[in-house]
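In this view, the complex is presented without one of its protein chains, the others remaining in place.
Chain lettering (A, B and C) follows the sequence in which the chains are written, and residue indices restart at 1 in each chain.
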Amino acid sequence: MAKKLRIGLLGGGRIGKLHGTNVQNFIPDAEVVILADPFLNEEMEEWAKSIGIERCTKDPADVFAAADVDAVFICSSTDTHADFMMQAAAAGKHIFCEKPIATDIAKIKEALAAVEKAGVKLQVGFVRRFDRSHKAVRDVVASGKLGKPYVVKVCSRDPAGPPMSYVKVSGGIFMDMMIHDFDMVRYLAGSDVTEVSATGTVLTDPGYAEYDDVDTAIVTLKFENGAIGVIDNCRQAPYGYDQRVEVLCEKGAVQDNNHLENEAYISTAETVCSAKPTYFFLERYNDAFVAETKAFVDSCLNGAEIPVGGKDGLEPVRIAKAAKISLKEGRPVKLSEIEA
Amino acid sequence: MAKKLRIGLLGGGRIGKLHGTNVQNFIPDAEVVILADPFLNEEMEEWAKSIGIERCTKDPADVFAAADVDAVFICSSTDTHADFMMQAAAAGKHIFCEKPIATDIAKIKEALAAVEKAGVKLQVGFVRRFDRSHKAVRDVVASGKLGKPYVVKVCSRDPAGPPMSYVKVSGGIFMDMMIHDFDMVRYLAGSDVTEVSATGTVLTDPGYAEYDDVDTAIVTLKFENGAIGVIDNCRQAPYGYDQRVEVLCEKGAVQDNNHLENEAYISTAETVCSAKPTYFFLERYNDAFVAETKAFVDSCLNGAEIPVGGKDGLEPVRIAKAAKISLKEGRPVKLSEIEA
Amino acid sequence: MAKKLRIGLLGGGRIGKLHGTNVQNFIPDAEVVILADPFLNEEMEEWAKSIGIERCTKDPADVFAAADVDAVFICSSTDTHADFMMQAAAAGKHIFCEKPIATDIAKIKEALAAVEKAGVKLQVGFVRRFDRSHKAVRDVVASGKLGKPYVVKVCSRDPAGPPMSYVKVSGGIFMDMMIHDFDMVRYLAGSDVTEVSATGTVLTDPGYAEYDDVDTAIVTLKFENGAIGVIDNCRQAPYGYDQRVEVLCEKGAVQDNNHLENEAYISTAETVCSAKPTYFFLERYNDAFVAETKAFVDSCLNGAEIPVGGKDGLEPVRIAKAAKISLKEGRPVKLSEIEA
Partner (left out) sequence: MAKKLRIGLLGGGRIGKLHGTNVQNFIPDAEVVILADPFLNEEMEEWAKSIGIERCTKDPADVFAAADVDAVFICSSTDTHADFMMQAAAAGKHIFCEKPIATDIAKIKEALAAVEKAGVKLQVGFVRRFDRSHKAVRDVVASGKLGKPYVVKVCSRDPAGPPMSYVKVSGGIFMDMMIHDFDMVRYLAGSDVTEVSATGTVLTDPGYAEYDDVDTAIVTLKFENGAIGVIDNCRQAPYGYDQRVEVLCEKGAVQDNNHLENEAYISTAETVCSAKPTYFFLERYNDAFVAETKAFVDSCLNGAEIPVGGKDGLEPVRIAKAAKISLKEGRPVKLSEIEA
């Protein structure tokens, strides 16, 4: 292994650029050496050049074939994730893969099997685990100093809904939005989910109904360790990105507040007003994106344990599938009903 | 009607004493003129005397018969509430009744019918509606300035569980504890509940299982106006009485924080620490108990509208019954399944 | 001494009514038996009757002469405090005296000497010491767990200025407003003030200048124990009664936030808004008024130590005088320059 981790970036869209920029600016012991994107254009090439990525290609195969690539970042569209994982594994490259690996469970399992067989590292991009506040909550739970977890709660709301073109193909609120929270509750509880029960409705835009989706949902969960939990999502919270987690334990509770745009506040004869929560995931989880990449690079270079592995990629998809069935059939769904 | 509202107090236990003391100390236009309690003893008589209640009796009939009693406060054990309501109604006395009216729906309906026929006023003791913070939340929702309510959330946890002797007869967590929250979500949403789905478990003390009860529960709800909601309860939150409500609306959200014992905080090299939430309902809802009595007295004397009426007494019991069935049968239960 | 402390109330104005009502409603082992006010009128007599004060008189001498009076509450105008203290002492009555004892130091000393000679108890009405948050701050400092105090800060602002008729006779901002803060810093620091340096100006209303007063002032202080401190006052803070204290110590800091009207807050696309601080001293220090009376009664009946004694009445007046000289002469003033 070279002293620096040499990275091949698959996908030069928003999330690819984010990871690429983070690697070049903040990760001294890693560098992006090649970018592959089938839609490569002048703007993308200029961006790559501006941050020191020297090679660009439209063909992903160039990345897998490159002898000087130690690891890949899969930031392409979801439907390509599993195939790229398998190709990377076959080429002996470590893999950082954006979530979800796939929406089809058999496909995920096939990809995970390939990774395991190849013996390469795999990290899945559940970035919220690296947020300093959520992580502080989880660290308290995991330390055991509050005793056993009893109730795990996540409130997660976007500032504004996605375009309907996205809703059409996203797999629905459980697969495209709450999937982060399914990961978060597993992370906080330190336990797998055994049963879910979903409630949902369309409130912000009738368009969701056309695509058989909801925009507002509450899911209750049971965990293997006996805890229970609840997640509430809404695609449109006009005050910004609401991201709060909470764990009630035997000896106390631990939770977090939103991060605000700033800490100033104004007191007048009418009211006391402060700034809003940071606007969306780029603002809130900015530092967390860097932290997850640091962890991956550290793992590849120094053998540190991967913090979000293959099973962590699979389970949220299974929970999302169970939630979808629960909502449709109006009944609690056991995870044992879902292909494992 | 006399200038002062003359009250007959039924029940000299903890909650009876609380209301009696509040009336004598804080409600200038009301006075307790008689106390009836079958377990009347010297201590109770001394307490009555010390706050200026001149007559004491073991026989509730003395209260209903008294010509100088305008209204009764029913603070006796739950199983007597409905009968006392009917006797009071028959005697033409206004009624303040502690919750629940009864755990049997037919009984509640019988009592409500008697009240309606007699044309007396009835207020049910859902005291949390009068808490200054919860009320501020509800007033914002009711004002309509945030648009339609989307998601109603209540977190309600007791600092310590009740004795098992109470659990045995209480009717279970939905009837004895979450019933307050069933009232609260109706109050906040400004709408009736149409469906509930309950999850629950035993975590704090295996004793609950013996009485077919749970100590930790999450209930999701649907409302007539299209909103959805969730309540989480735990009988034991070591940090105190956790009482938080939240409503996400079309144009924003409104919620409240716990009331703390004081506003001091200490910053050291390790952490920044503040006081805990106020310990339990007597500390948190102290002012609210006075406020609900003021509202009742105002209603009796000046014709103001009763803020928590008969239907508000009935509905939470129906929701509790639905939640109990949902938990037992592992399915969502429509309120239309429950006797109305 | 009777089982109940029998109190003679001198003064039936705002503060007299406040203390009288508190005693009757909240202090079970005390009762007001007589009210004296030279301006006694029908309204005052009705108030007295309504809360169970049976005797009213225009002549304070009736109070001192009454055999059934154990203690007096001096709530009359400031210029009468010292004389009433001396008369009460001569009659062997314990004394609760509103602040300040007098604005003339010789007069205060004469009154304190009379109290000492008579051996009666004396408590001065610095009510803020009994506020739950300020007290929590002071208890942390006094516990020593944060080590020695370094910096003591008090921010104290009124929601609106007093009428100019009051400013004319009040003795100025240091004597009528900051005097509370001079007491508070002594209480927090656990030490006497040795030097003050005052800055002040007229910003809210030019009327203050006509009476040789300021409406906005900052005073820095040195303490015997080596700490330093600062107080800032303004007579007009439109957002309400701002009352915050802070002590930086060797091993950490302890401070408090304002008490808000309620704990609700609204999040919208523009901002997050909460309630304002409680409006003024009646709202903020409501509970503290009861607590100080409880402490006094406990001291008279059970020999508990008086929490705010004669020296505590004298020192803030001396500091106020020093601050006044400092502002006028533009120099730090040592307390040793002021009559002790």
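One rule holds in what follows: contacts are C-beta pairs under 8 Å (C-beta built on N, C-alpha and C of every residue); 3 or more make two chains touch, one makes a residue touch a chain.
Keep in mind the model is a prediction, meaning the values are calculated, not measured.
Engineer: Consider the whole complex, including the chain that is not shown, and state which of A:Met164, A:Ile266 or A:Ala340 touches that chain.
Structural biologist: The single option touching the absent chain is A:Ile266.
Engineer: Using the touch definition from the top, which of C:Ser197, C:Gln243 or C:Ser267 touches the missing chain?
Structural biologist: Residue touching the absent chain, from the options given: C:Ser197.
Engineer: Quick one: say which of C:Phe26, C:Tyr150 or C:Tyr211 touches the chain that got left out.
Structural biologist: Of the candidates C:Phe26, C:Tyr150 or C:Tyr211, C:Tyr150 is in touch with the missing chain.
Engineer: Of the residues in chain A, which ones touch the absent chain?
Structural biologist: Contacting residues on chain A, toward the hidden partner: 25-26, 28, 50, 52, 132-137, 140, 146, 251-259, 261-269, 275.
Engineer: Of the residues in chain C, which ones touch the absent chain?
Structural biologist: Output for chain C: 148, 150-151, 153, 155, 157, 197, 199-201, 203-204, 216, 218, 220, 222, 226-230, 232, 234, 237-239, 242, 248, 250-253, 330-332.
Engineer: Contact with the hidden chain only, please: which chain B residues?
Structural biologist: With respect to the unshown chain, the touching residues of chain B are 237-240, 260, 267-277.
As a working rule, only the chains that are shown with their structure count from here on.
Engineer: Measuring between Cα centroids, what's the chain most distant from chain A?
Structural biologist: Computed centres place C farthest from chain A.
Engineer: As a quick test, compute the distance in whole Å between the mean CA positions of chain A and chain C.
Structural biologist: So the centroids are 57 Å from each other.
Engineer: Using the touch rule from the top of the page, what residues of chain B touch 2 or more other chains?
Structural biologist: 251-253
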